[in-house]
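A protein chain is absent from this complex, but the other protein chains hold their places.
This part shows subunit A:
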């Protein structure tokens, strides 16, 4: 069913100055609709989302507007606070609006907001590997995005690994010194060679170490330490892009979203029949109806 809605006329989503090259490579399977119309039911059952997680377009827009509201520095738009003219001190400096070189002139008069820079970065990433203008690095960034890894899938593995070990090799009971043998690398020096233990994550070896778990005598001494080469690779890894470093969604098995009464902040136990706002009881519902916030339509 097509969704018909009024697009918000806010600064965040309005077409703004600045532009970016976006490659048009024809049909892109990753851009195809997530749920193909043919097997909608199967797609729905395959994913672990509950009905509460699926937002309608209107809800998503309202949510985004709310978050943008929280992200503002001022309630009203105050882009127009002018920078006061300088009191003719430090005569070496140039005029108020001009830069000294063409590059800084361009930077100073640029009206780009952060959203534009992020869009540029994402367009550059989509174009191939690079994180933006300037240095050209031929290597494509590895697809590291832990946020997409559901924590519940890793949790069992994590627990299993830790139970296989006695504990971290600490020096003194409750307060491990930062220089405990578990910590690799002296300050400023390359980390000392560590016992090489291959990281095993495939099923066969995992099952094997499960047997080891059962036998208390065969418990391994410590968690597998990363090798020197692994550490070096980790240290030299390029930074993630801004959007890739974002926190992942909460684990699906976690507690559901909480709702609060709009009027008093207590648990929002009932919904207003007219507008869907949460209130805690009859008293707050009356206040809510009288406040003029209840918009029937």
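Rule of thumb we're sticking to: a contact is a pair of C-beta atoms (placed from the backbone, for glycine too) under 8 Å apart; a residue touches a chain by one contact, two chains touch by 3 or more; residues count from 1.
Here, contacts and distances are computed from a predicted model.
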UniProt protein name of the chain not shown, from "Ras-related protein Rab-4", "Proteasome subunit beta", "Actin- protein 6" or "Glycine cleavage system H protein": "Actin- protein 6"
Contact partner of the left-out chain, one of A:4, A:247 or A:295: A:247
Contact set of subunit A toward the excluded chain (per top definition): 63, 66-67, 69-76, 78-79, 81-84, 86, 89-90, 93, 97, 99-101, 103-104, 107-110, 112-114, 117-118, 120-121, 131-135, 137, 142, 144, 146-147, 149, 151, 154, 158-159, 161-163, 165-168, 170, 174-180, 182-188, 199, 222-226, 230-231, 234-242, 244-251, 254, 257-258, 260, 262-267, 280-283, 293
